[in-house]
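The structure follows.
As you look at this complex, bear in mind that one protein chain is not there, while each of the others sits in place.
On to chain A.
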Amino acid sequence: MELDMIVNEVEYHLDIDPRLRLLDVLRDYLKLTGTKEGCGEGECGACTVIMDDLAVNSCLVLAHQARGKRIITIEALEKDGELDSLQKAFIDHGAVQCGYCTPGMLMSCKALLIKNPNPTEEEIRIAIEGNLCRCTGYTKIIRAVQEAAAQK
């Protein structure tokens, strides 16, 4: 079945199996493998991408539901070789260890900052409540988001 969507500002015309998830299309068709699959049931947030400015679990979106939508994945945060301020803040604060949750975590935080450039700590916690990290813990991540927000 044909599917048109915009991923990281690029228009795609695809012909895909109708059962596929947005996650499968991003990873297997577009080779945007920065988006990770963790639990596959909306629990861990590793697959988080931004769809029309909102964070969603790409494992719970039928690919065809993304028709005509604007999708942003982790690959688009870096611009011209320069990391996004949020990515830099994650590095500076040691908010990355094994890194598996990081793309999803960054996309949840990015979606928050798009909507709310000056979030409170509570708002940051709610934004990442659907992202599990099993090594760094959340405090360093929250500090990194606060710093990225302060820089703007």
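Convention: a contact is a pair of C-beta atoms (placed from the backbone, for glycine too) under 8 Å apart; a residue touches a chain by one contact, two chains touch by 3 or more; residues count from 1.
FYI, contacts and distances are computed from a predicted model.
The listed choices are "Nucleoside-binding protein", "Nicotinate dehydrogenase FAD-subunit", "Amino acid ABC transporter permease" or "histidine kinase"; the UniProt protein name belonging to the chain that is not shown reads "Nicotinate dehydrogenase FAD-subunit". From the options A:8, A:65 or A:97, the residue with contact to the unseen chain in the full assembly is A:65.
Touching the missing chain, out of A:1, A:91, A:135 or A:150, is residue A:1. Taking the whole complex into account, chain A touches the unshown chain at residues 1, 17-19, 21, 40-43, 45, 48, 54-57, 59-62, 64-65, 67, 108, 111, 126-131.
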